[in-house]
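All protein chains but one are shown at their positions in the complex.
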Amino acid sequence: MVEVHLWSGLRAQAGGREVVEVEASTVGEVLSGLVAAHPELQEVIDAGVSVAVDGRIIASGLTEPVSEDSEVYLMQRLKGG
Amino acid sequence: MSKIHVSTTINGDAAEFLCDPRETLLDVLRDRLGLTGAKEGCGTGDCGACSVTLDGRLVCSCLVLGAEAEGREIATVEGIAPGETLHPLQRKFIEHAALQCGICTPGILVAAKALLEKNPDPTETEVRYWLAGNLCRCTGYDKIIRAVMDAAAEMREVA
Amino acid sequence: MALDEYKPQKGGDQLEQGHAFKYVGTRPDRPDGTDKVTGRARFGADITAPGMLHGAILRSPHAHARIVNIDTSKAEALDGVKAVVTRADFSAAIQPAPGMAGEMWNVLENVMAGDTALYDGHAIAAVAATSALTARDALKLIKVTYEVLPHVTDVDAAMAADAPVIRDGTADKSVPPGLHPNVVRYHQSGHGDVEAGFAEADLVIEDSFTTEATHQGYIEPHACLGTLGGDGKGELWCCTQGHWNVQKICAALLDMETSQLRVTASEIGGGFGGKTTVFIEPVALALSRKANRPVKLVMSRSEVFRATGPTASTSMDIKIGMRKDGTITAAQGVFRAQGGAFPGAPMEFTAMCAFAPYNLANVHQVGYDVMTNRPKQAAYRAPGSPMAAFAVESVIDELCNQLGLDPLEVRLKNASREGTRASYGPKFQRIGLVETIEAAMAHPHYSAPLAPGQGRGISCGFWFNHGGETSVTLALSEDGSAQIMVGTPDIGGSRASMALMAAEVLGIPYENIRVTVADTASLGYNEVSHGSRVTYASGLATIKAAEAAVRELCKRAAAKWGIEEEAVYWEDGYAKPSGPNAGDFEPLHISKITRSMGATGGPINGHFEATPEGAGVSFATHIVDAEVDPETGSTKVVRYTVVQDAGKAIHPTYVEGQFQGGAAQGIGWALNEEYIYGTDGRLQNAGFLDYRIPVASDLPMIDTVIVEVPNPGHPYGVRGVGETSICPPLAAIANAVSAAAGVRMRNLPMSPPRIFEALEAKNG
Partner (left out) sequence: MRYLSPASFDDAVALAAEAPGVTRFLAGGTDVLVQMRADIITPDTLIDIKKIPGTHDIARTPDGGWTIGVAVTGAEMREQDDLGADWPGLVEAMDLIGSTQVQGRATLTGNLCNASPAADSVPAMIAAGVTLTVTGPDGNRTVAAEDIPTGPGQTSLAKGELISAVHVPPRGAGGGDAYLRFIPRTEMDIAVVGCGVNLSVEGDTITAARVALGAVAPTARLVPEAAAALVGTTLGDAALDALATAASAACAPIDDKRGTVRFRTHIAGVLAKRAAKIAYDRARKAQ
C-alpha cells in the first residue's frame, strides 16, 4: 500500500483523513485508488491535481511510477504565468 | 466619407496614399503602406512603440494624422539600416540582448537614433529620460540603456 | 523514448561531476535578432489576408448588469458591416459547473457575456466591417438594454454577508459551509501544531496586508486574424503563449473539431502569463464564419486593461513566531484572493508558496478564492506567489527588526534545504536557496553604506516551475545543418537557448541551427509557454531530439564502416570509432553523413515528445535600497540586486534579462501599479497614463548574480527562471521603504499618497 498525503482542505472529502492508503504502482493508480476509497474526491481530482513523489512534482503524468516506500503528496494542479 | 490624398516621403522614397481624415499616421503606415515596424501599443502617446520621425523630429505616429504627412519627410524603423548592414544601434541591441519580446524595439531604436543625432555623448540619465516615453515591460531597461551607451561610444569613435 | 531517461539520476549529477560545455553557457546573438531590430518580425497585428475585414467588440459599461435586450439592427444596416455576433453565435453545448470543473464554460462566458454583464469591459457583441473605423462606428449603433445590478469589486467586501451574489452555485465542494456564495474555492494545508509552535516563540507578530490587482502590462495588445468557412475548416494567426491551447479552446467554443483549426503563433510582444488563454480569438472566428471572410481583431490598450486577465488582488493575515536566536517556531497565513467574476484566483499558490523558503516544524495556510465584478484573472508570472512573499517576508523583517537580528542570517538559519519538508507537503529535492542567500550576503551591495533617507530591504522568494506536454522535432539538412521545430512561442530569446542546447549535442556551430516555432498543424501538442517551462521542457525535448538524431548518425557511420553501432560515438560533430578495437577509421563529419542520407536509409530526423516531470523548483534572494522623500512620500529605488538559482544558465545574458525584468515588474507592482475601481465599479485607469508601469528614468541598473545549483530533472541542470524573479521584489521593496520611511507599509502599491498617509499617522 502507498500512503497518500492529502492537503488538509480535502479532509471533508476524505472522511476526515489526511493520509489515505491506496494500492498503486503509478500516479494514475494513486488517483483512481483515492476516488475508489473516497468518491467525494472525484470532483477535485477532475478539476486537476498534481502529485509529488519523493519530492518530484508530477504535474500531470499518470504513468509515473510509485512504490510502497514512496513519499506521495497530493497537490493542487500547477500552472504558471 | 471622402478620403484625402496625401503625397509624402517615407525613408527617402516618395509615397502616396488615400486616407480617412480620422486615420493616424500610424494607421496609414501599417494598414495602407505595409510598414508594420511601428507598433500600436496604446494609441494615446503613452508607450512610444509607434515612434517615427517627422521632418527629423521624434514623434508618436499615433498622435499624428495621416493627412498631416502631406509634404513631410517621415522616417521609420524600416529605414534605419543602411542597406545590408545594420546600424550600430541595431547591432548593439542584438549584442546586449536589449530586447526580449521585441515589440518595443522598433520605437526605441527610432528614439535612440534621434537622441544620438542630437547628442552623440549622452549620460545614462540623459538616455533614461529621453527614452522615458518608450515603455519596455520585459527588460527592466538595463540592457537597453547599456546598448544605447555602447552604440554611442562606437559611433563617436568612428566619427 | 523511455521515461527514465530524464529522471533524477541523470543530468544534474552528471553536471556536478564536471561536464564541460562548449556552447551552453555562451552568449551568442539571438537567431531572430535582425528581424526584431529592423521591424521585419511579424507580431499579432502585423498580418493581413485578402478580403480581410476588421472586427471590434462592444463592451459593458456596467460592473454588473442583466442584459435585457441587444438590438443590432442599426449596426447591421450600416454600409460596410458584414457580420454582428453575440453569445448566440457560440457553442450552446458547453455547460457551467462548480469551481475549475466549469472552466471551459467560464472561458466562454468571459469571451462573450451570456445573460449578464459581469464586469466593466465584459464583451457583449462584436462587429466585422470593411474598415476598423466602420467597425467602431457600428458599435455605437448597437443598442443594449441593461438592468443594472448591485456590484462588488473588493475581495473583503465580496466575502461580507451583505455582498451581492455574483453567481450562486459556483462554489465547489472544497468550500466549507457557512461562507458567502462568492467564496468559490478553498484551500487548507500545512503540518505540525502551530499553536504549540507559537507558544515556543519569544516574539509572535500578527499582521494584515493587501495587494491590488496588477496587469502583466505587455506592450503588444492582443491581436489575431481568423478565418473560418462554412466547411468547418479554419485558420487563426494570433499572439499567444500557447497556440495549441488556443486551438483547443476555440474549437470547443465554436463546436469545431480541433484538428480543423490550424493556429499559428505570431511573434509575441510580451505575455507574462496574460496570453495563456483566449479573449478575442473565438470572436474573430465567429465573425469570420458569419461574414465568410477573414477577420482581424486587435484590442485597444483600454480593452487590454478592462477586459483581459489582470492578476488577483489579495487580503492576507500572517502570524509568525520566532525565538531570540532567529528560529521560526511556527507560521500561519490566511490568503483571500479575488480573481474577477469567475473561479480561479491562484490562492492555492499564494498559500503553498508563502512559507516554502523556510524549514518549519509548524505551518498552516488557508486560501479563499473569491469572485467579484472584475475581469477574469489570468496568470501573471508566478501566479499568487509575489503577494504571499510580500506579506510573509514583511512579518519576518519586522521580527528581525524587533529582535535585532540580521535579516539574511535569519533567512539562512531557517532556509529550506534538500530534504526539508516543504510547507506545502513533500520534501525538497536538491534546491539552491541557501546558495542564493549566501551569495547575497557576500555581495558588496549587502554591506554598502546607505545614505540618509535610504533603507535596505531583502526578501527571498519561491516558485514551483513547470514541465508540461512538449513535442520537438529536429531535422538535419544535406549540408549537416539542423532545423528545429518547437511548439513554445519565443517570448524572450528561447530560440537562442534551443539552438545552444542542440549545438551542444550535435557538435555543430550554433549558427548552423534554425529554430522555428511550428504551427499546430506542423507539430504535436505543446502546452503553453508558461510556468517558466520553455528552457526546461522544450530544452529537454530539444536535447533528446538531437540525441535521437545523433544515434541515427552513428548508425549510418557504423554501417559505412561495417562495424557495430555501439562501437561508434559522437564528438564535436563527428562520428568516431570508439576505440582501437572498433577499427581505425577517419572520423566522419556530420555533413559527410547527411550528404548521402537519402541513399543510406533516408532523411535523418530526431524527435521527442513527452510530459517532462522534473521541473526543479527555484528560489531567489533580492536586495534593494530605496530612498523615500519624507515630504512627498515619493520613493526612488536606488540600487537593486537579484540573486537567483538558474540551475544552469543556457544563455546567461537572457537569464539576466529575466532576472532584471522580474525585478522591474516587481518594482512597478510594489510602488505604483494598481487597478483602481470607482464606486460605480468601473475601471478608472485603463491606460498606460494612469496605470503606471516603470519607465526608463524610474529605474537603476539591476545587478544580477546567477547561482547554478543543477536541477536533477534536466540533462543540463536547467531550472526555469522566468517567474521566480518576480516573487521577492514586492517584499524586498516594502522592507526597504519601511526602513527608509520608519513606518511599516502593509498595503500595495506604496504610492506616494499611501506613504504620506502612513508618515502622517506615525508623526501624529
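So that you can tell them apart, the chains are marked A, B and C in the order they are listed, and the count of residues begins at 1 in each.
In this section, a contact is a pair of C-beta atoms (placed from the backbone, for glycine too) under 8 Å apart; a residue touches a chain by one contact, two chains touch by 3 or more.
Keep in mind that what you see is a predicted model, and the values were worked out from it rather than measured.
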Could you tell me which displayed chains border the chain that was left out of the figure?
B, C
Write down which of B:10, B:29, B:60 or B:147 is the residue touching the left-out chain.
B:60
Among B:46, B:95 or B:150, which one touches the chain that has been omitted from the display?
B:46
Considering the whole complex rather than only what is displayed, give the residues of chain C touching the chain that is not shown.
136, 140, 300, 302, 631-634, 671-672, 676, 684-685, 688-690, 692, 694-695, 697-698, 751-753, 756-757, 760
In the full complex, which residues of chain B touch the absent chain?
1, 4, 21-22, 24, 43-46, 48, 51, 54, 57-60, 62-65, 67-68, 111, 114-115, 129-134
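Quick note on the criterion: only the chains that are shown with their structure count from here on.
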Distance-wise, how many Å sit between the C-alpha centres of chain A and chain B, to the nearest whole number?
54
Between chain C and chain B, distance of the C-alpha-averaged centres to the nearest whole Å
29
Multi-partner residues in chain A (2 or more other chains touched) are none
Sites on chain C at which at least two other chains make contact:
216, 272
So in the complex, which bits of chain C are touching chain A?
3, 8, 98-101, 172-174, 176, 186-190, 216, 272-274, 276, 348-349, 352, 366, 379-383, 424-429, 463-469, 530-533, 611, 613-615, 617, 713, 720, 723
Provide the residue numbers of chain C that touch chain B in the complex, in ascending order.
27, 29-30, 32-34, 36-43, 45-46, 131-133, 216-221, 267-272, 298, 300-301, 491-493, 653-654, 656-658, 660-661, 663-665, 687-689, 693-697, 699, 701-702
How about chain A: which of its residues touch chain C in the complex?
5, 7-10, 12-13, 40, 43-44, 46-48, 52, 54-61, 63-64, 71, 73, 75-81
